[in-house]
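Quick one: structure below, then a few questions.
Removed: one protein chain of the complex. Kept in place: all other protein chains.
Up next is subunit A:
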Amino acid sequence: MGGSRPVPGIAGAAASSMSRRAMGQPRRITDSFPRRRRRGPGRPPGRLKDKDKDKEEAQGKAKVRDRPRAAPQPPPDPALLEMLRRFDLCWEYGPCTGITRLQRWERAQALGLSPPGPIRDALLEHRDNPDVTYSLWHEYEL
């Protein structure tokens, strides 16, 4: 498995330590962009840290909570993500920013541009994974 993606659940993963260059894979323009740690789909937005006693309990709970959530579904393999990235960069289906990949697929279908069917199946299968549903430039606003 490529080491360039931070696995959800490992807090503070220093993703830069496992760079693509170190692994011998070809470099990308996006490598020079700052890496941001993404929150998993079910992580709470921001827990208030308790000042005293419950800290250890909370940490224990966090560890227990994260592990079952890491595998309700097998994570999508990089080939799938690569295919989705290529779908984003295809100019025939229109601009990809600001809308989800499924919305873009449906729009292309409605306009008669015949987008490939396997992409839609993949999008529906991994519906709750933000890496799959949102486009390549989702985190960069507008």
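The working rule: a contact is a pair of C-beta atoms (placed from the backbone, for glycine too) under 8 Å apart; a residue touches a chain by one contact, two chains touch by 3 or more; residues count from 1.
In the analysis below, contacts and distances are computed from a predicted model.
Peer 1: Quick one: the chain not pictured, UniProt calls it what, "COMM domain-containing protein 1", "GPI-anchor transamidase", "GINS complex subunit 2" or "DNA polymerase delta subunit 2"?
Peer 2: "DNA polymerase delta subunit 2"
Peer 1: Which one touches the absent chain: A:Leu89, A:Leu111 or A:Leu124?
Peer 2: A:Leu111
Peer 1: Which one touches the absent chain: A:Pro78, A:Pro95 or A:Pro118?
Peer 2: Touching the chain that is not displayed is residue A:Pro95.
Peer 1: For subunit A, which residues touch the unseen chain?
Peer 2: Against the missing chain, subunit A presents residues 91-92, 94-95, 97-99, 103, 106-107, 110-111, 113, 141-142.
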